[in-house]
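I'd like to ask you about the structure that follows.
One chain of protein is taken out of this complex; the other chains stay put.
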Amino acid sequence: MDTERLLPEAPQPEPLPDWEEDLARVGLVRRAFMARRWYGPDWWFVVIGSVIVIFLTLVALFPQWFAPHDPSANVGPRNLAPGEKPDVEVLVSLEGSGVANLRDLASGDREPFGVVVGTPSSEIARAAADTIGEETGERIRLRIQRFDTLEEMLGAVADGSVRAGAGSNIAIEEVLDDYPGVTIQGSLEGAEVTADTSFILGTNQLGQDVLSRLIWGTRVAFLVGFAAAAFALAIGLPLGLVSGFTGGKLDRVLSLIMDSIYSFPGLVLAIAIAAVLGASIFNVVVAIAVVYIPTYFRIVRGQTLAIKEAVFVEAARSIGARSWEILWKYIFPNVIPSVAIIFSVNVADAILTGAGLSFLGLGLPPHIPDWGIDLARGQVAIQTSWWLVTFPGLAVMFVVLTLTMLGEGLIEIINPRLRDR
Amino acid sequence: MKRNRLLAVLAVSALVLAACTSDSDTTTTTASDSTTTVGETTTTEGGSSGEKVVIIGTTDSIANLDPADAYAVHDWEIIRNTGMALTKFVPGGIEVQPGIAESWEPNEDGTVYTFTLRDDVKFGDGTDLTAELYVRHLNRMLNLSGTGSGGVAGALGTPYIACVTPGAEEGQCDEWGVKALDERTVEITLTGAYAYFPQLVATAAYVPSHPSFPEDSLVEIPTEFPYYGVGPWILESYTPGEQSVFVQNPHFFGDKPKVDRIIVRYYSEASQLVAALAGGDIDIAWRSVTEPQLLETLDGTDGVVSAVVPGGGIRYFIMNHNLEPTDDLLVRQAIAASIDRDEIVDRAFGGNAEPLYSMVPPGFLGANEAFDDKYQAPNLDMARDLLEEAGYSEDNPLQLQIDYPPNRYGGVVQDAIAIVKEQLEATGMIEVETVATEWATYLGEQINGSYAMGFLGWFFDFPDSSNYVEPWLYSGGLGSGVTTQDNEPTPNFTTPEMIELNQQAATELDLDARAALYEQIQELWAEDVVTIPLWFEPERIFYRDYITGDSSYDNEETLNIGATTEFNWVVLDTNK
Partner (left out) sequence: MNSLLLLFVALGVPTLGVLVYALVTGSPGLRRHVLTRVALTIPMILILATVVFVVLRVLPGDPVTSSLGPRGNPEVREAMRDQLGLDLPIWAQYGRYLGSLFTFDLGNALTSGRRPVAVELGERFPATIELIVPAAIVAVVGGILAGTLAGSRRKSATDYGLRMFSVAIYAMPVFWLGLILQLIFAVQLGWFPVAGRIDPIVSGSLERVTNLLVVDSLITGNWAALGSALRHLVLPAATLGLILLGVFLRLTRVNVIETLQEDYVAAARARGIKEGVIVYRHALRNAMIPVITFIGLQVAILLAGAVLTETVFSWPGVGRYLVERIGLRDYTAVQGVVAVFAIFVSMISLLVDVVYSIVDPRVRY
């Protein structure tokens, strides 16, 4: 969405009220504090917004300080709900079959072993077999047989078509009586340890920690947001300054080009560019930045046009200041405040656009921990694992909200037309 | 291209064998009763009460409806429901039964087939199908295919049907070995003795196209509807991105379908499809629902039946034998020794797939587990030894790039690739970079042989073991660099032996001998690591519990979709 529309026209000269003159006499920090008296809640929006942004920047810079786990590592069972603890996994076998432990399956051949689809049993059993294999030097190779239901699996154990099986302790105990001869042989090695862990925001379809992915995702979001906005700024600002200042044919041509791009649906352009460039962070940044260049151009040009007629610029000109000096010393500093506001709203916007691109599968490479990718992948789980689509969505919303509130507050404070008289 | 979806069948070997060997027995089989209802084409007042309607949702879309060129699953489904080939697969099974041909007979050496057409085959507009019209279709297919987006003839036509009079230039043909002997008899001359030819002519390429389709150009998507074939349905209308509507063909020679109207609705994402079924917008969700979470969603929805089709696609890595570092056999073997298929199946699919240890899936003639026998993967010690032998170490790790299409085979592939990366890096001697590229670009690069190690899927064109071997040995080896683009084996690799074995197997009529040949090929395959088979992904169908299939055929619970994964709508009924 576009940010310039939130903005006031160029600041209009207006007699300074007394309190503002008071403000001008105190130091910067005190000035900021004193200002809250006149701006009320907007002042608080800016302050709180700034604090959050600083904190988030810290998170984005040093996610490893905050994240409890590696975002791409398999740290627990798949699809664990927030705070949920997995059951203990136990080994079951037929009484008298000679299988009381996974060790008894170390025959050199692949031994049929039953598990239920959609449970962590297979993973835990194979991990346990590997651990034992390393200790004893004798590999245990399981031929995993996947059953749709626990009943089918236990039936297979009972009729001997698999040598043993694994499943959740609680679930098996409930139905064990129906399978005479099948006994629980104790927990799988290491299963007690996993059963102790839980994750604040749960785990995803790969057993990765959702919280850690959110935290690392902050880095990507900020990188894309800030880099795209900065990129657009770096091109749009100088073009706008020069175009507005020199005027003439150059100004007309540049304005026409920028207006054309500006009037076009940005996401559509970004989609085309991202599709052409292929998936990478840099490419996404470029695709988004191109869309925002006209925003800076238009605002800066407009302000330059207004300021260059101002008395102080005329004065500078009359004492013989050179063009670039006027541009740099007098016009540029006056453009900065509005550029800063657009920038903050623009970063928010770029994060949203980036998420949209990822949702369409045109954004970042899939292995990067990114909110947009997690959202796109999580939408399939919206009915089964609500946390996968909820938290990344909230994260995007929170960051965009914060940056927008910051920008909004700044507008309210800077825009003189809206001040109480 | 059909190659990305494919097949496989568990426990069908006996059937395949029967089908392969019993051609001469079936020549006398006559088609089932032919209650022909002739009448006016039903008009299109939708929603009239008492009409039975079934709505099928899909994420596929129509790409090409000309049987002479189409080569995609959804197109084939429509072509085979609105039309019928010479033979057809029995619903729910894999046996071949008479289609529009009531009988057929090979000559003595098996290189010439004579098909006798039924005398009551009519297109939906009442036009009779004659042998001459059928031959016209075959010529369209052989001559035109490849000028459109499908190109089916290159896979299922020209390699098998002989060229009687070659054209002036190489690769051209003036006259194909297809002849109408009389009103009802078609003779087809082959390039060799293919025992599975009666199965080949059950594919959509052998469904006759309507006489109004021009001789010299394709009709990929008709501009006028209805679209008529000789099958039980008429495609009454098609609204792109929205739906296609099918009504009964009053001129169809076979049994009348039980429902009056089939509507296929098109969805953009599998998750939308699942939501639409859960929300009651559609009656059936068919194909491409593979994400474990979506499966769980539907398993937990009241009134929705979920069933696993006994067929589906295989997924594999294709290893380029000409590019570094995979030109080194030791590297290929080390990779094969590091991949833990059980872990992929557990973590990416939640167990809803099967590990695959050979390109020829279980159930097919001669299928074995050659990769497991040889590598017993995950076998990190073996992998490390091989890598050391190849000159790599922990300080000088192998740099490997894996390329894959992120959405073509479902988003779950992204997870699988991430797991493979972990597994290879667990050797401590491989550093993996994974690169996702959108399908259209990916496919072109893959064919050009730009990827050292790339991910692909395959679904059989016809259910025979040869269809799991040949595609990688010929036609440039699908980018594997095993053979050159002009189908000449590259001398440096072990493939001449494999090609020789494959040629023997294709024409070997003794089943045991044929099975033994395929076993040998698979062992060589694992030794040479032509490709690395990963997993078998069964298709699933989901439907509302008031929808039923036909209990007189196999696999009623999957609405009679069998190992061929062909969905024959004739079986459908609704009690809504």
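Residue numbering begins at 1 within each chain, and the chains themselves are lettered A and B in the order written.
To be clear about the criterion, contacts are C-beta pairs under 8 Å (C-beta built on N, C-alpha and C of every residue); 3 or more make two chains touch, one makes a residue touch a chain.
Note that the coordinates shown come from a computational prediction; the quantities given were computed from them, not determined experimentally.
Visitor: Please identify which of the visible chains the hidden chain touches across the whole complex.
Guide: A, B
Visitor: Considering the whole complex, which of A:T119, A:S168, A:T304 or A:T404 touches the chain not shown?
Guide: Selected residue, touching the omitted chain: A:T404.
Visitor: Looking at B:N107, B:S268, B:N396 or B:S552, which residue reaches the missing chain?
Guide: B:S268
Visitor: Can you tell me which of A:L250, A:A272 or A:A315 touches the chain that was removed from the display?
Guide: Missing-chain contact among the listed residues: A:A272.
Visitor: Spell out the interface residues on subunit A facing the chain that's missing from view.
Guide: Residues 1-2, 5-6, 40-41, 256-257, 259-261, 263-269, 271-273, 275-276, 278, 348, 352, 355-356, 359-362, 372, 375, 379, 382-383, 389, 393, 396-398, 400-401, 404-405, 408, 417-418, 421 of subunit A touch the chain absent from view.
Visitor: Footprint of the hidden chain on subunit B, which residues?
Guide: Residue positions of subunit B that touch the missing chain: 1, 44-47, 53, 55, 61-65, 71, 146-151, 154-155, 171, 220-221, 237, 239-243, 245, 261, 263, 265-269, 272, 275-276, 278-281, 407, 438-441, 443-444, 447, 475, 478.
One rule holds for everything that comes next: only the chains that are shown with their structure count from here on.
Visitor: Any idea how many Å lie between the Cα centroids of subunit A and subunit B?
Guide: Measuring from centre to centre gives 39 Å for this pair.
Visitor: How about subunit B: which of its residues touch subunit A in the complex?
Guide: 269-271, 274-275, 278, 291-294, 296-297, 300, 342-343, 345-348, 350-352, 354-355, 372, 376, 406-407, 411, 414-415, 417-419, 421-422, 434-438, 441
Visitor: Could you please specify the touching residues of subunit A with respect to subunit B in the complex?
Guide: Interface residues on the subunit A side: 72, 74, 78-79, 110, 115-120, 122-123, 126, 139, 141-142, 144, 146, 205-207, 275, 278-279, 361, 365-367, 376-377, 379-385, 388.
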